[in-house]
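Missing here is one protein chain; the remaining ones are kept as they sit in the complex.
Moving on, here comes subunit A:
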Amino acid sequence: MVLKIFFPQCCNRADSGLLVGRWIAGHDSAVVLAVIHYPFIPGQVKQYIQQMQAQSGVELSVLGSWSLPKDDQEGMESFLRDLSTIFPQERWLQISRQVGKTGFTCDILNRDQTDGREVQQKVKKKEDEKTDGEAGAEGEEEEKVIFVHYEQRKVMLSQLHPIENGVPDPKTDPPSELRQMFQTVARSHPLFFLDKYDDGPLKSTHWQSEGREASIIVELLKQASVPLCLLISWLLSIWTWICNIRIFSLYPLRFLSSKLSTCVQLSYRTEHMRTLSSPKPAAGHTQFMRKANILVSFLVDVALGMLLISWLYRDNHIPMLANTLVPAADHVAKELEELLQWLMGAPAGLKMNRALDQVLGRFFLYHIHLWISYIHLMSPFIEGILWYGGLSACLGLTFALSLLSDMVALLTFHIYCFYVYGARLYCLKIYGLSSLWRLFRGKKWNVLRQRVDSCSYDLDQLFIGTLLFTILLFLLPTTALYYLVFTLLRLGVVLFQGVLHLSVDFINSFPLFAVGLRVCRPYRLAEGVKFRVLCDEPGTALHLLMEINPLKCSTVVQTYRTPTYSCYPKDSWAALVKKLFVGELIYPWRHKTTKTD
């Protein structure tokens, strides 16, 4: 069996001492975490290790001894071997290194419990040196050693993906060797608090032994965040109280607020603020990333909103916008009127049924007239509305965009009405036609059996049915044309709204913090590891360098996307076309409710 020893790079030049670490059960490997130097008192070492074990929850133990003999240290060999009697272990590793050489040598001492004597196995230098005599005498096999060098700080901070949370399922396999190794280093951070400036009884070497690292800004932010969280949660409680007032729970308001995207966005952001302002620190890596992503996207949102405000409120942009809005609405109304006049004539050379044409055309013209008067009524207030509406952008660009989408929906309400009228009429006609076509052929739709059955009709039924069928059929082109025109207009509006919603969704859900982390500190998000063979000298064990393989950017975005009420097309293209053909009302964007974890 091959024994794998994970050795931190910071301990490559450490003075001689004891190796502290953990044996990974079931995989025949050991993780070295720190080196405790001579001189020490064994009792204090044992006490220290027990204390660290209690604090970190990792099964620490003394793995063996490390010797890097300097000029004045002679006679360490026997001293090192005697240490194994002080710290009784199953296996005792004696790793040594010569100054000037890069390779390590490792002796393994096995304590054979049943016989009560020590069975020593020496690591072989080369395959060819294996002789049968040596193996035959004691009856044991060769033990080979791989040294895997790792950078302790990076492994401690990194998180292996796919993330496994919570209690592992007993039916599945135990976590793999690498995952256990990463977890060991990550949880042993109490071990790394002892640095060389401490006046304690023990001196150890690890990645922080040159002095503990901390950042003043991070500490200040941590201190400042506590009162800030309290303030935000207090504000949120007031806001929720206002929202839950009875008057707002009446049916029409509730229905409206579920349709208006501004209200939806507001409730969504409230949820976010609630997540952010919880007083408990984040429980695991996923929680931490979720909170960080929400915070960063909120800040970016507000920054973009401020940019928009700074552009909007200078140089008289708002009066300019207001002054172009009413003429634009007038222009749209005039175009629509011209369109209807064209339809009422002979559009594209098609001959329409005169009477129906006039009826529908006049009906829609009257609607447009109503709408234009409504716009003219509102025109003095438009500037005020725009001014106050633009202020909503200080809550974030997403609010401004949702407000815009709602305003577009309100302003094009007449197109929506026309579309509904045209669609209903067309739908009625199509159903009538299909039913009468079945009558024409002598069949009937059986509601009980949900299928088409043959049926014998009376003569008068057949006569009236055929008559109606003919009428409907000849009126079909007119209705179909009106339906087509208004459906296209409605689809145009829906497309524009869809673009706005998609961009709001993008700003809401894109994990900016995770992508930034991937770019600036790629070792934090690890997909796996990669090994490199270090050129070693012949006659020593195999040395590998383990580096962290960062996650791909696409995987980062996929894993850390904040779940949103994303708008996505409800139907596939085929279903949409079928609905359009039959005349069913289409609502192509569907709001998904927020997923809960």
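Quick note on the criterion: a contact is a pair of C-beta atoms (placed from the backbone, for glycine too) under 8 Å apart; a residue touches a chain by one contact, two chains touch by 3 or more; residues count from 1.
We adopt the following convention: contacts and distances are computed from a predicted model.
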item	value
Undepicted complex member, UniProt protein name, chosen from "SERTA domain-containing protein 1", "TAF10 factor", "cAMP regulated phosphoprotein 19" or "Phosphatidylinositol glycan anchor biosynthesis, class H"	"Phosphatidylinositol glycan anchor biosynthesis, class H"
Per the touch definition above, residue among A:Asp15, A:Glu177, A:Asp505 or A:Glu584 touching the missing chain	A:Glu177
Full-complex contact with the absent chain, from A:His317, A:Lys530 or A:Lys578	A:Lys530
Hidden partner chain, touching residue among A:Leu109, A:Leu266 or A:Leu544	A:Leu544
Positions on subunit A where the hidden chain makes contact	1-2, 4, 28, 127, 144, 146, 148, 172-173, 176-178, 528-531, 533, 542, 544, 549
